[in-house]
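One structure, as structure tokens, below. Some questions next.
Removed: one protein chain of the complex. Kept in place: all other protein chains.
Up next, chain A:
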Amino acid sequence: MLDWLKHINKEHPEFWKTYISKFGSKSKRYVILSTEKTGLNPHNDVLLSISAFAVVNDSILISDSFEAVLLQYKYLHDNQLSNEFIIESKLPKLSEPEAIKAFIEFIENAVLVGHHVDFDVEMFNAALERLGCGRLKNEALDIDIMHRKLHDITDKQFSLDELSQIYKIPISDRNSSSEDAYRTALLFLKLKSRLGIK
């Protein structure tokens, strides 16, 4: 409970200080992210891959993107899982600390957007804690909540596939976190214009 007291005088890594210093002004950039993870428990489960796209001025910037597969050899070994997909993947492979550092440098002070983004944020917070950093300070938007707000639905959650169907976004047969991030980004653009968010 008094965890924060322990950290109060602790020295944070350099990249984290730079990150914190960016929050002086408000950002116009959105970062749409999607992750693959082993489960939803932030302390027992780990991130397997991270994909993200930036949205500026209502357009998705394909060049301003982030993709990484995380080498979670320890976790996979402990749980006796195969690491086949990591080997096959053509994406850049990073260890967890490297990936988290790169990702923090990528997002800067942008607004994070995702589908059920709270789980993702928790996963990042857990990973950041392991690196001796604080919690993410970015604002976060959830496209499921945006959709429910648009239609005043309170009693139901929508999966990414359901949302894609509603907004007529073609679902690709290639399933990956980049694919999901791209779809989320399109959904975000559509919802954003419908909700009139600047």
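Everything that follows uses one rule, which is that contacts are C-beta pairs under 8 Å (C-beta built on N, C-alpha and C of every residue); 3 or more make two chains touch, one makes a residue touch a chain; residues count from 1.
Note that contacts and distances are computed from a predicted model.
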(Q) Since a chain is absent, check the UniProt entry for it and pick the matching name: "CBS domain-containing protein", "Dihydroxyacetone kinase subunit DhaK", "Oxidoreductase" or "ABC transporter permease". (A) "CBS domain-containing protein"
**Q.** Contact with the hidden chain (one of A:35, A:109 or A:176)
**A.** A:176
Q. Which listed residue, A:37, A:101, A:115 or A:190, touches the chain dropped from view?
A. A:190
**Q.** Residue among A:63, A:82 or A:154 touching the omitted chain
**A.** A:63
Q.
For review purposes, identify every residue of chain A that touches the missing chain, sorted by number.
A. 51, 53, 58-63, 65, 67, 90-91, 168, 170, 172, 174, 176, 178-179, 181-182, 185-186, 189-190, 193-194
